[in-house]
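As you look at this complex, bear in mind that one protein chain is not there, while each of the others sits in place.
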Amino acid sequence: MTFQPIPLDVLNDCPQDRFQAVLGPVFENAPWVCDMVWHKRPFASLTMLHDAMMQALRALEGDRLIAFLNGHPRLSPETLRKGTTAESTGEQTSAGLNALDPETTGLLGQLNDAYEARFGFPFILAVRNASLETMLASFQRRIGASPAAEREEALAEIRAISWMRLLDRVTPATSGGLSTHVLDTVRAAPAAGIGIELWKRLPSGNMECLATHQTDQQGQFATNGDWPVEAGDYEWHFDTPTYFARQGYATVERTYLGKVRIAFSVWNPEEHYHVPLLLTPGSYTTYRGN
Amino acid sequence: MTFQPIPLDVLNDCPQDRFQAVLGPVFENAPWVCDMVWHKRPFASLTMLHDAMMQALRALEGDRLIAFLNGHPRLSPETLRKGTTAESTGEQTSAGLNALDPETTGLLGQLNDAYEARFGFPFILAVRNASLETMLASFQRRIGASPAAEREEALAEIRAISWMRLLDRVTPATSGGLSTHVLDTVRAAPAAGIGIELWKRLPSGNMECLATHQTDQQGQFATNGDWPVEAGDYEWHFDTPTYFARQGYATVERTYLGKVRIAFSVWNPEEHYHVPLLLTPGSYTTYRGN
Amino acid sequence: MTFQPIPLDVLNDCPQDRFQAVLGPVFENAPWVCDMVWHKRPFASLTMLHDAMMQALRALEGDRLIAFLNGHPRLSPETLRKGTTAESTGEQTSAGLNALDPETTGLLGQLNDAYEARFGFPFILAVRNASLETMLASFQRRIGASPAAEREEALAEIRAISWMRLLDRVTPATSGGLSTHVLDTVRAAPAAGIGIELWKRLPSGNMECLATHQTDQQGQFATNGDWPVEAGDYEWHFDTPTYFARQGYATVERTYLGKVRIAFSVWNPEEHYHVPLLLTPGSYTTYRGN
Partner (left out) sequence: MTFQPIPLDVLNDCPQDRFQAVLGPVFENAPWVCDMVWHKRPFASLTMLHDAMMQALRALEGDRLIAFLNGHPRLSPETLRKGTTAESTGEQTSAGLNALDPETTGLLGQLNDAYEARFGFPFILAVRNASLETMLASFQRRIGASPAAEREEALAEIRAISWMRLLDRVTPATSGGLSTHVLDTVRAAPAAGIGIELWKRLPSGNMECLATHQTDQQGQFATNGDWPVEAGDYEWHFDTPTYFARQGYATVERTYLGKVRIAFSVWNPEEHYHVPLLLTPGSYTTYRGN
């Protein structure tokens, strides 16, 4: 994963062999997907490149789809021990599959056996940075799905895996942005001058503060254009207690909410992520806006 | 503040001099408030005791009220240097007034002068564990209030200060509880089996995990009776990503919200604090329930 | 539909032929479903009886399932002209299929032809009281589904149709209730004394007021036990402007929200329907509680 990503416009100019050399590992044991889309260059965005690759994949039917799915390794400590692609090794290791206790190893083995017997291909999940709990929760739900539904889910996971691998290899053409908008629904008006911080999770797992600012007169703050947004985990922090004190809301009876923190994930750095906050001294609501 | 609080039923049995010895410092330089309520014993709860004391205070009018307010020290480094009551010393120190930079010291002095000239009594604020920002925000708002409104605010702050001092001295008679309730508003049904943690802020400022659990079939979890709830700062953490994975909501397009954390303050440990969470993959709402 | 429903305990005592006489038409052209569950009497609730019937149905596979689905008539004016079961006649008429304009008749015919060619059984939808828009919206979405997903949806619709037919024939054993709970999230406290009305849609389409009341000190109101709740369309009305005026929230700048009305449907009269309202002068939130 120490690969240095190349710009999209450089990729757009690549001959076919170089194109495949860069993108080959994006789909596990399926470098042919690159060949299916090479002639469609130039791509205006990573999103469009990825959509084209997924479209090629979705044309697969019957045995050819099953064969492609079987190109994926089991999620298991044994896979890591025996060796697999560099990408799968990195992903499975990041989810802790190299350090499972014997009990979980046993449970996972049973789930894998049952899943493969039922569906005819290995359980596929985008595990990069996943927790063990999330992985097992998905496994236990999906093992009871219908075969048709489960093929859909496997493709959705492959969509996720390949997107993250693509981001490792190619720099997005354009950058989306992060923004927030705080509304004081007591006054039905923007919450201006509220202290905000934007934090991002580092590879180490720690959080780093990217920006410290205040909402403007419209209750808004946006990073647009200040720096390229990267995929990953973020948090907005809002200094609501100071705002409430300034508004005179923070009487004894009303002191209730502490600082508001909202954790969200940026999946596609070419998109904009708008995170509104509707605020009163006794409640708040957040959602992904647009 | 290393005083060991006594149980309420012991206080209820105290003779008048002992009663005043325990509660005297609750109102700054006004031990007479204790004498006004001693004959109303026994009190069924700390809340009722405090309400009785505040009622005695609210009977003050005109010059007597102004005199009582003037029994409070200025919020300033100079107060700490010259010495004041043990309680005010502890509170002003916890807000950092012993370590202000010269610029803030100067600003605070100007605000104090202007406030006292306008209202005829010092600026009173419940500063225990307050941040400098919150303190200045309150100051700047209140300096523009009308005299009548500002007397009301000063009394509201005294209500807060005296309540915290009372909790240092007397143990609540009964314990409220903490509870949460997660509703999945996609399915209009309880979110069962969602991992939750309850954290509390220690005197050091660090957070400590008090409980790790899962919501029950009704989407609920409550601490009722498990241990006495104390005043202070808390957080509920919800493992929403695992829940979404189990429900099949966490497709690529929908991955957006990270773990949900809700920070809230318990002000009155005799009350119950219910913190519902209304949840979808793309939004959530919380509020103080009842 | 002028059939007089019989009590569940009377049904529980019926011999098999009488049982089938009552419940036979619940599943279209499939009286055998009754025979599959008769021996499981007594049923503690209509919900349990219906679940048992649906379980019998869900055991059908392959050609037998397709044959059962083909026992349902087309949704079309021609079906009504040629004649079908009394139940289907009533349902299709209530959705206006007896009075379609020629253009819609033509569109519906094309959709039906395409759907049947694709899936091998007629389009099934619970149309009682449905609007033409809702019917066409479902049709246009489902015609693009996968065969497996579409069989699931057809069964979900049959679940709805049979439940409504069951409610025509048998009285629920127990009654759920309707309740509401208004929280003032400005004060983080119950909204007591707020005027509320409960309305129900009559067969004529008009709304009738069932109850006029005020929320109690907990901000709540419940009908529990006052009268048997029936399936159908309801509305809660909240006199929020008067509440805001009493609280002093309704200043010029804040006058914004009018009376709040929440429309909801009771599907299962054996369940409880709790409709909370989180309220500020500038916002509100409602959801199905539990």
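Think of it as A, B and C in the order they're written, each chain with its own count starting at 1.
Throughout what follows, contacts are C-beta pairs under 8 Å (C-beta built on N, C-alpha and C of every residue); 3 or more make two chains touch, one makes a residue touch a chain.
All of these numbers come straight from a predicted model, not from anything done at the bench.
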{"item": "Of C:Asn98, C:Thr134 or C:Thr174, the residue in touch with the unshown chain", "value": "C:Thr134"}
{"item": "Full-complex contact with the absent chain, from B:Thr223, B:Asn268 or B:Thr285", "value": "B:Thr285"}
{"item": "Those residues of subunit A which, in the complete complex, touch the missing chain", "value": "183, 185, 188-190, 218-219, 278, 285, 287-290"}
{"item": "Contact footprint on subunit C, counting only the chain that is left out", "value": "126, 131, 133-134, 137-138, 140-142, 153, 156, 159-160, 163, 195, 233, 235, 239, 241-243, 245-248, 250-252, 255-261, 263-265, 267, 282-288"}
{"item": "Touching residues (missing chain, whole complex) on subunit B", "value": "146-149, 184-189, 253-254, 256, 278, 280-283, 285"}
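Note that only the chains that are shown with their structure count from here on.
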{"item": "Chain whose Cα centroid lies at the greatest distance from that of subunit C", "value": "B"}
{"item": "Contacts with 2+ other chains: residues of subunit A", "value": "256, 282-283, 285"}
